[in-house]
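Subset of chains shown; positions unchanged.
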Amino acid sequence: MNKDELKSLLSAVQDGSLSVDDALLKIKIEPFEDLGFAKIDTHRGVRQGAGEVIYGAGKTSEQILKICQKMLDGGEKSVLVTRLSAESADYLKQHISLTYDEVSKIAVAGEMPTAKRVGNIVIATGGTSDIPVAEEAAQTAEFYGNNVKRLYDVGVSGVHRLLDNAHILADARVVIAVAGMEGALASVVGGMVDCPVIAVPTSVGYGANFKGLSALLSMLNSCASGVTVVNIDNGFGAGYTASMINKMG
Amino acid sequence: MNKDELKSLLSAVQDGSLSVDDALLKIKIEPFEDLGFAKIDTHRGVRQGAGEVIYGAGKTSEQILKICQKMLDGGEKSVLVTRLSAESADYLKQHISLTYDEVSKIAVAGEMPTAKRVGNIVIATGGTSDIPVAEEAAQTAEFYGNNVKRLYDVGVSGVHRLLDNAHILADARVVIAVAGMEGALASVVGGMVDCPVIAVPTSVGYGANFKGLSALLSMLNSCASGVTVVNIDNGFGAGYTASMINKMG
Amino acid sequence: MNKDELKSLLSAVQDGSLSVDDALLKIKIEPFEDLGFAKIDTHRGVRQGAGEVIYGAGKTSEQILKICQKMLDGGEKSVLVTRLSAESADYLKQHISLTYDEVSKIAVAGEMPTAKRVGNIVIATGGTSDIPVAEEAAQTAEFYGNNVKRLYDVGVSGVHRLLDNAHILADARVVIAVAGMEGALASVVGGMVDCPVIAVPTSVGYGANFKGLSALLSMLNSCASGVTVVNIDNGFGAGYTASMINKMG
């Protein structure tokens, strides 16, 4: 239930079209639905102003389905599912309406959001192999109604690729810099723009990258101001936070 | 080198006014010259409504003084200096106007910014020992013209302290969560607000905190959406980024 | 042989119904049975007041079977087997009576313990993916005769889910807090109760969780008093220790 919906509900109580008891039932059956294995936060839409998201990894197809159904039944129009395997996506499609993207492993259950997209989030990657993580960020941001520009394979070892796209960066309200290996993209981008940069280290690389540690440490130590960091491969977190920032303005 | 410049250069080769070798040199080092990015720095004051910042650690008092003087001579009204030792502060005060805070180790050279503060950045700490880092964030944000509310010693082992201040958090445009030890503050705060949370791990603690590693990893793995992380003890970075976000709205 | 059985045996010697030599044979053939590859501790029941347990990982099905049979032949009524693969469980079922749970990978060979369960151990998890580890703890505790309450998916990013169950926590003699990612659950729970909290970090998560390291360090650095920690994913250890504490009262 989002803020607008709650406001409508309260107005309905005010004008008498909804009884106190019915409103009570709708708002606080509980702030979460208890499925035993999961306590769905039906209140989050109210608190955070956006729809629910399910982290798909580590859950069975059956668990994901039950959570989706409960949410859709509870009034959510669309639910974002991240880190969803192709197998689970196939299973879900047999029971509910679902749109699935194989690259980002992101699915949308229910209706695809159709709200006009606003603002300008630029998502840059160091290389081609970083694209799956970047798409997780991009599609998350689009799900929450943001306008996204993709700038892929602009790693710092060919800094002209980045410079030639400086005008795109200059236009951003938030930049998401996605890079593995040495993760230097965040610092160079951070020095080129005057908006927040969310750095996403990826596990792309080998050897002494230690599954993303090199990019993570590099980004945390960025000498550019305005750079903050999320977990390795956490495209969703970057897309979600970027959305929060973009929609404030 | 843009298309027109390259065309001119080729024409110069064609008409003999430029030798093949000189053209070769110019093209070869292109596209890295003359891109106008030098403007970024000198324009920062214009864009951000406040001046430059110097990271004081690892620089001699003399180096810091020279940089300050160059900036002030160049037209900056005020310069922020972070991680400034008391000794260096004493040295600087003999040569330039300087305001110094011992807790945060932050100094302002030149005039204190007087612009009306806007927005609402809440800075929360897990404990008393995190305050120096929190103050680095707070005073940085204030230097850049933000309104800051301090919420210190609200660590999660006494979660009621945090809950009793929920109204303050609810009002924030950005929250900075500063915590050492297990760094759980960021996750709990992240679940309570619908604005971005910048998490600052501190090196407060002992033993298996490994100088801030425990809080850092904890914050990077936050299960709350909307949380991004900066380097251990990097109050400045958090304050600077929070300012960027706050002033966008 | 547990304490009561040993007491009976000694009484039988005292009243002459058992000869010294027969008693000698029963008590100390050896304090362990030597299978060559394993030395079964037949004395542990005496020393520790509870039945034997076999750690199934890293042992062949044949080895586990032989140990189980030796123990059951030696008078144990039931044997707990942890980390047992489904394949090994199938193999064992062909030779001995065995109850197996797929989620926790726990099996009970011989009779299921039927003693009335006492006390009150609460087992809380941060998320749905932590349930297998939590069930290892829960079923271990139940095997040893404890009453267990499950409180799953009450992670700190939605702290109201935890607060709404505060009455359940308040009733506990021991709480087991099972969480991956940032592992903050232990600290928040630790601040809410006045009984010991055993924290179990799980390997749930990705990237900078480094297979449970983030939750482990977080829990070791808990700012809440009364929190102790076991190995990553060590549900058994938590359940066993909780049982020890619960049954003391």
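Just so it is clear, A, B and C label the chains in written order, and each chain counts residues from 1 on its own.
In this section, a contact is a pair of C-beta atoms (placed from the backbone, for glycine too) under 8 Å apart; a residue touches a chain by one contact, two chains touch by 3 or more.
The structure presented is a predicted model; accordingly, all values stated were derived computationally and were not measured.
Of the identical chains making up the complex in this file, 3 are positioned in the shown model, whereas the full set numbers 8.
Definition applied: only the chains that are shown with their structure count from here on.
Least-squares overlay of CA atoms from chain A onto chain C yields a rotation of 90° to the nearest 5.
Taking the mean of each chain's C-alpha atoms, the chain closest to the overall C-alpha centroid is A.
Mean C-alpha positions place chain A and chain C at a centre distance of 39 Å. Distance between chain centres (mean CA atoms), chain B to chain C: 49 Å. In chain C, the positions touching at least two other chains are 127, 158, 207-209.
Note for the complex: chain B touches chain C at residues 126-127, 155-159, 163, 180-184, 186-188, 190-192, 205, 207-210, 213-215, 217-225.
The touching residues of chain B, counted against chain A in their complex, run 31-32, 35, 37, 40, 44, 47-48, 53, 173, 192-196, 198, 216, 220-221, 225-232, 236-238, 240-241, 244-245, 248-249.
The residues of chain A lying in touch with chain C in their complex are 30-32, 36-39, 41, 43-44, 57-59, 63, 201, 203, 211-213, 216, 231-234.
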